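I have a structure I would like to understand better, so I am pasting it below and will then ask my questions one at a time.
Every protein chain of the complex appears in place save one, which is left out.
Note that the chains are named A and B in the order they appear, and that numbering of residues resets to 1 at the start of each chain.
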Amino acid sequence: MSIKLSELPAEDYFLPGHRACAGCGAAIAIRLILKVAGPNTIVASATGCIEVISSLYPENAWGVPWIHTAFENAAATASGVEAAYKVLRRKGKISHDKVNFLAIAGDGGTADIGIQALSGMAERGHNVKYICYDNEAYMNTGIQRSSSTPYGAWTTTSPPGKAIPIGKREVKKDVARIMVAHGIPYVATASIGYPLDLMRKVKTALEIEGPAYIHVHTPCPTGWRFESNKTIEVARLAVQTGMWVLYEVKQGRLRITYKLSKLKPVEEYLRTQGRFSHLTDDDIAKIQEDVRKRFEEFVEGYRQLGVSVEA
Amino acid sequence: MPKQAVISGNMAAAYAAKYARVDVIAAYPITPQTTAIEYLSQWVASGELDAEFVPAESEHSAMTICIAASASGARTFTATASQGLALMHEMLYIASGLRTPVVMMIGNRSLSSPLSIWNDHQDSMAERDAGWIQMYAENVQETFDMGLMCYRVGEDSRVMLPAMFCIDGFFLTHTYQNVVLPDQEQVDEFLPPYSPKYRLDPSNPIAMGTVGDPRWYMEFAKQKVEAMEAARGVVEEAHRDFEKIFGRRYDPFIERFHCNDADYIFITMGSVSGTFRHVVRELRKEGASVGLVRIRTFRPFPYEELREAISGAKVVGIVDRSISFGAMKSCGPLFLEVRAALYEQEKKPKTVNLILGIGGRDTTPSMVRECFKKLESVDERREFDVFWIGLRE
Partner (left out) sequence: MIREGAGFRELPPAAIVPEPGTSLKNKTGSWRIFRPVVDREKCSKCRICWLLCPEGCKIELEDCFETDLDYCKGCGICAQECPYKAIEMVLEEGSSIA
């Protein structure tokens, strides 16, 4: 299956007038995801950037039914909608045959406060497609570190200082891998730097019955400190330097969807962003070494999770 | 034909959901509520009940699932207690804010710490301002009936609020009593299908759970107030219909026992009312002028009915199974509400707060007699007292 740019529909279901910052990576992701999902979709949003920028009463940037309840429970909210549709359809109270149920949350709402609800939704097997738009910090509250913030990044709660010069001391939590370990039918990582790949993965997820998890890397000009026109370029560099790996695990089979024969130096990625501007050459060398190691051991790591690997 | 069955309070709650033809049940186990959801899961597994049973990974998610299912047009049920209810706290306000008439059974249980699985009302009293209809049952029959009542009142288009019916942990959840279970047709007549005006439907896209900035928030808070106030009339109407259809009559808000001429009146809620009624009956035989008011519907609070019932008394003993730490003399929340209801009265009875049965401490008839002595010995000149009954010094 592939997605052709020339064949994409004109209709949008994430609409203009939303209040995202200029150059918002998450807004790009959500618009493209909704374009694939189409009108027969119900969205459950977690509290966060996408939620507040799209629903300042009485403004509604959604073209499909949309519900937000709280921060930590997008997966549970979507579970409830899905369960209702299942039984109401069975009882003949609803006629819609096929409705897409999307849960949409940021990295805080996914990797931190929402991981329990996400795990529950996946384990129970709800037919919900969960989208994490990862801008690598709590951007809605003003750039605080999350467990998805990468090592060495400045945020307002991981500021580099004399005592802690590196900024964030911990490595980024690998939620996609946690979701692979749940054994659900489909897990993918994606990036707005590779929009057609992202859209293909959404389409794949929607066509598979059962829970799916898609983790989308969505650079944030405001929080990462880069010019608003560089969002896509930064996203691409994350992939090309190996800082963000694109792959999917479909029915237990791993496929790297953007293969790199040679990694670009991580410095090319890090130097585009003010959040890494405090890093020394030694810091960057350490990050480079970590990326190299992770990249080399990537496939083996998934084999250990019981996943088979496609050539 | 209606049939008789000897069942527990938890089973009665489960039956209420079953007879209501619930669509989605989402729940998480917690003592003493657990068997209620076990019955429901068994009926779903056997095919006896056509519903989705969602075994949530927490009470927070259980409530979330109920809210979202309700927003999608499903009739929902959950049950919890104590820590589970406390974990739901955030979502309780969201349930009422989104006007999703979720129905929940509470197996009233104390709050940690120390951990206690035993009964008092601290859990549900902590949620009294969450915008939920709250009712307290005294026996197993009433548990079943209140469950149906919660659906009827909560889903009424003039109300559209979530509703909880509270039954005392173990004292009611695990007590077996003889109950009349109605015909399904009777319940269907009492409870029309749930059909909310707004629901999540791709053929009519709406947004629910938006951001309400200071230009808007107050209006929606006021709508919730209007709904709660409208519930007063709906509760009465529903009880009238209930009597017509099922033949059982309840006072919608407060039940009076020997109140008309009583100098001393107790006010209670829940299962302890039985012990109080028993002692009041005995004391009456002994010539004491004593009565009892049992509050059935706590939210909306029946302040007018209470005033009318108690303003002729000399002393009113308000029984709290909960504590409002740091309130006036750290009295109980029911005491605060009753005192407030009396404020406008020219002729007011003296009030005494009786805090008992905290953390499952048993309340015996002799303790009720001790309570009565406290009422009899009230000093007219003294400010109110808060007495802890059954406490070791």
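Simple rule for what comes next: a residue touches a chain if its C-beta (ideal position, glycine included) is under 8 Å from a C-beta of that chain, and two chains touch if they have at least 3 such contacts.
All values reported here derive from a predicted model rather than from experimental measurement.
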Listed residues B:Met88, B:Met160 or B:Leu334, member touching the removed chain: B:Met160
From B:Tyr93, B:Tyr198 or B:Phe384, residue that would touch the chain that is not displayed: B:Tyr198
Residue of B:Glu48, B:Asp129 or B:Glu226 in touch with the missing chain, whole complex considered: B:Glu226
Touching residues on chain A - with respect to the absent chain: 5-6, 8, 10, 12, 14-25, 27-28, 31-32, 54-55, 57-64, 192, 195, 221, 227-233
Chain B residues touching the omitted chain (full complex): 97-99, 160, 197-198, 205-210, 212, 216, 218-220, 222-223, 226
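Definition applied: only the chains that are shown with their structure count from here on.
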For chain A paired with chain B, centre-to-centre distance based on mean C-alpha positions, whole Å: 43
Residues of chain A touching chain B in the complex: 39-42, 44-45, 51-52, 55-58, 60, 62-70, 72-73, 75-81, 83-88, 90-91, 93-94, 96, 99, 116-117, 119-120, 123-124
Contact set on chain B toward chain A in their complex: 23-24, 26, 50-52, 54-58, 60-61, 64-74, 90-91, 94, 98, 200-213, 216
